[in-house]
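Structure, as structure tokens:
Every protein chain but one is kept in place in this view of the complex.
Lettered A, B and C in written order, each chain numbered from 1.
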Amino acid sequence: MKDVQGEKDSRKVPLKHVGIRELHWPLRLKDRDRGEQSTVGKLSLAVDLPHDARGTHMSRLVECLQDVEVISSQNIESILDGLKRRLGAERAMMDVEFPYFIYKKAPVSGLCAPLDIYCGYHAEKTGEYVLRLRVDTPIITLCPCSKEISCFGAHNQRATARIEVEAKGRVWFEEIAEIAAAGGSSQIYSLLKRPDEKAITEEAYENPRFVEDAVREIALRLERHPRVVWYRVEVDSLESIHNHNAFACVEKGWLT
Amino acid sequence: MKDVQGEKDSRKVPLKHVGIRELHWPLRLKDRDRGEQSTVGKLSLAVDLPHDARGTHMSRLVECLQDVEVISSQNIESILDGLKRRLGAERAMMDVEFPYFIYKKAPVSGLCAPLDIYCGYHAEKTGEYVLRLRVDTPIITLCPCSKEISCFGAHNQRATARIEVEAKGRVWFEEIAEIAAAGGSSQIYSLLKRPDEKAITEEAYENPRFVEDAVREIALRLERHPRVVWYRVEVDSLESIHNHNAFACVEKGWLT
Amino acid sequence: MKDVQGEKDSRKVPLKHVGIRELHWPLRLKDRDRGEQSTVGKLSLAVDLPHDARGTHMSRLVECLQDVEVISSQNIESILDGLKRRLGAERAMMDVEFPYFIYKKAPVSGLCAPLDIYCGYHAEKTGEYVLRLRVDTPIITLCPCSKEISCFGAHNQRATARIEVEAKGRVWFEEIAEIAAAGGSSQIYSLLKRPDEKAITEEAYENPRFVEDAVREIALRLERHPRVVWYRVEVDSLESIHNHNAFACVEKGWLT
Partner (left out) sequence: MKDVQGEKDSRKVPLKHVGIRELHWPLRLKDRDRGEQSTVGKLSLAVDLPHDARGTHMSRLVECLQDVEVISSQNIESILDGLKRRLGAERAMMDVEFPYFIYKKAPVSGLCAPLDIYCGYHAEKTGEYVLRLRVDTPIITLCPCSKEISCFGAHNQRATARIEVEAKGRVWFEEIAEIAAAGGSSQIYSLLKRPDEKAITEEAYENPRFVEDAVREIALRLERHPRVVWYRVEVDSLESIHNHNAFACVEKGWLT
């Protein structure tokens, strides 16, 4: 059977990435507090293509994935090495994202329930290997201006803190989610009883934060983290008085 | 050229709807306050298919749409009649949804800016003709429980009021959006200066509403509306203390 | 601490559904072929609210979910009974949807890989208990008209068959997905080698199906299924020659 992908190409256009995307796949992940958790990932897998090859062999990308038992920051480099070897490539890329659950205790009642955060890995290897973790954590922002100028109350809302990091050594999703939570006016939980709701309402009111404040609080904590060598932080707030969002962002190196 | 769609079918399965979907199309609409506005719609168009016909002629659905100048609740029945005639059908269906802008003045500064609401028509005609309008309006809900039990503050958030109505006589999207806005703790605007923000923050705090309250307030207003003969109301609130939403709904006839 | 939700309401508007939505939760499900599988669900949980009660106690909806070990069509009624009891309601509703993996062998190579389908349950209980399963399965449709009128080739594309059923006795998601696959021109897999690709390409070309054909083939199989008592079928095809979709649908009782 003819190998059309293997034909010579004379157009002299090498390609940066050739691969598959929107591949949904059952995943097992390392969990800091519970050993392991199961989830469903959305993956992209790609390799480069030299200028003189017509196409890549995409089914091999799926085959490489089938050999993986558990995905963690510890074995992604070896997945990329497998992609490079099996496809005869110089460069390999993997991006995977998935819902991930952290188990949080409500502040007063102590009731525990899973909260969904959205995590991912983006990894690329040519000679050099680069791995970025990302975590989207829901937080509360309460507007300092609204509090200051109003006789009572203050508008507040759900926001998302998106943090990306490069690290030397292991950094857990749970750690990043805790740093995100520290940046908000208060925290978000799946299960709250009335004494918890009172505590969170009051904490948020006493701790007003613009998106600018939240981003800075998170950036300062990432600057101090012993294993984080690069980061990017973005907070996106579903303003309750508008139908659009407020956002702010900063990345490592922006500070001087 | 052979007409495969026109072949006889022996499977004896008449079809309720056969047509096209996710067709994006430039639209002009009647606007209560400004005469007309332009937007972009997402449309579904369909007809029924008798058990003995293999397929419908889908390109004719697009051709019917090309004859339409301005879409309004006043000419949708004639669009459906055109579909039935051109496709030789007993039944025709059209669903269209689009962003629509209402121009709101901020409560203190009086500054005016467009606010995006999401509107649509769903129409179906066999012998009987039924037209439903729908409008998604952003509102604010401030939690009565959080206010009552907390020493200060109250959690609040953006919510969406989705209202569907059947009417005899014309009902404007703008009217429905005003009814939705009256159901919330306060209103949402695209442009607010500080005195406006103060007014809205305070209004929301003085006017706490659960999703249950918002739905009831809206339902009562629709019950009193002289031209609304059926409605369905749903309020979906992006709870600021949770990563999930609270919702409530009711429809005409549920009240006894 | 005051129970604001428990206050009397004088507006005389009973509500059909009050509850939570977009709650993401780790799930374990019964799997026909492998015993059990883990996934992540998106849930709505709701109860009714009598006209004289101001609000419901939403945290109890989450608490009810915490008691559930494995969700299957066999225990959903007892989850609804728990919601009714715990919230003192007449009516309870649960809707859950999730990616689910079926393990398919490629037609020639026999290589096995997981394919993502999208499944869900919708259940409601007042006096009567109604449970609907739904399954979205990707299939291929190859256009009979394009094949007939062209000298070579035929346009084809990915389509989704959405099937909803009510059953007496157990019906597996895997069964429904097999019925959907039988309705298309050929089947979809996650991992195919060249001999598989040849087989599928040729099968699709020899088996051209409009969305109308696919819906009818599926409906006939559901009519014959011994435990299916109601169904609705919709096929939505990502037409490769258009930027919109073709669709057809039919439901039980439409045939006479």
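In this text, a contact is a pair of C-beta atoms (placed from the backbone, for glycine too) under 8 Å apart; a residue touches a chain by one contact, two chains touch by 3 or more.
Quick caveat, the model's predicted, so the values are computed rather than measured.
Considering the whole complex, the residue from A:Tyr129, A:Phe152 or A:Trp254 that touches the absent chain is A:Trp254. Only one of A:Leu27, A:Ala46, A:Ile102 or A:Ile176 touches the chain withheld from this view, namely A:Ala46.
Within the set C:Ala154, C:Ala182 or C:Leu220, the residue that contacts the chain not displayed is C:Ala154. Shown as candidates are C:Lys42, C:Arg60, C:Arg162 or C:His244; the residue that touches the absent chain is C:His244.
Interface with the hidden chain, as seen from chain B, comprises residues 1, 3, 23-26, 37-40, 59, 62-63, 66, 99, 101, 113-114, 116, 190-195, 198.
One chain is missing from the display, and on chain A it is touched by residues 1-2, 4-5, 9, 11-24, 44, 46, 49, 51, 54-56, 58, 144-145, 148-149, 210-213, 215-216, 219-220, 236, 242-251, 254-256.
Touching residues on chain C toward the chain that is not drawn are 115-116, 138, 140, 142-143, 145-146, 149-158, 186, 188-190, 192, 194, 197-198, 200-202, 204-206, 238-244.
Note that only the chains that are shown with their structure count from here on.
Our note on geometry: chain A versus chain B, Cα centroid distance of 34 Å, whole angstroms. In chain A, the positions touching at least two other chains are 116, 190, 192, 194, 198.
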